[in-house]
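Removed: one protein chain of the complex. Kept in place: all other protein chains.
== chain A ==
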């Protein structure tokens, strides 16, 4: 039985194609008599939470269709992100990662749901809790961990660190709270200017939501009808300050005032996906910006130097973990609807663990950037120049 199931899952992975139905028939042909692949439902429809609306007559659908292939993909991605962040926690405690490290575990459904609702050609920018988005936007776990450990194999060659990772159509990773929001509006302006039907997803947190420059961005985005999806990831705490202590109004989805908004359950990857699709369609139709509040939760403290229990109770954290964990929710949904088996999920977990271990191995053994790199990349497309070192005789070389 065990072997048969393993065989089936191998067949499925090997034969994975874009079209779920095709895979079903291939699998059915190859499989024996006991538990056949045809036993797994290729897809199922789930009721998802209705979104509270602001200045919108209609919201996203209250039902989401999930195919087996999508479910496995979302599961794999979220679990990879989860394990990657936990590995970063471990490496930080071993002092192999230093400085700032803001972990995303608990919020996986946001990053994965958003990515599922947009295209790779769309644009995305976020703040410093960025490792998850760096992954969903295409950077490997290896390059992310190596950047965290400050090695030459990191995505920014070790020069950026946790908060400054970039990829195609992913603009970081930004350290100054709120500064990424005008940047995101500017990315949206570029989409409008070029007329390429792309949108920009601009993320910020409940803490950043009180930044003045965000309201300046709202104003200009609405005035010029920029294709910008503003998303507030409300994880209830801005560092050590709860939302009630920071904001006169905690209805973050309404804070865009003249910008339509929706409040979304950020722990459910399907709700996030449907809301994002809805928002992206809205922007692409030329109606202007839209605002989404994702209600989510972070298990870790604000950063690795914050234990995260001085301003909230362990009971609260435990309650969210047991009742609303995004990965568990998806797993339970798939298993109870016969879309995947426990063994299959366990295998995925094993593979992910292996991938993370190998990435961590690389991140700890890869050498640091060479000293010759110190002054490089100050400018783009620039002839080589000299940079003053720590003393007047130290003349360092800089190439771009």
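Brief remarks on what is shown
Convention: a residue touches a chain if its C-beta (ideal position, glycine included) is under 8 Å from a C-beta of that chain, and two chains touch if they have at least 3 such contacts; residues count from 1.
As a working rule, contacts and distances are computed from a predicted model.
Of the candidates "Pyruvate dehydrogenase E1 component subunit beta", "Vacuolar protein sorting-associated protein 33A isoform X2", "Dynein axonemal intermediate chain 3" or "COP9 signalosome complex subunit 6", the chain left out of this view carries the UniProt protein name "Pyruvate dehydrogenase E1 component subunit beta". Only one of A:110, A:141 or A:187 touches the absent chain when the whole complex is considered: A:187. Contact residues of chain A toward the unshown chain are 123, 125, 155-160, 164, 166-167, 171-172, 174-176, 179, 181-191, 193-194, 212-213, 216-217, 219-220, 223-224, 376-382, 385, 387, 392, 400.
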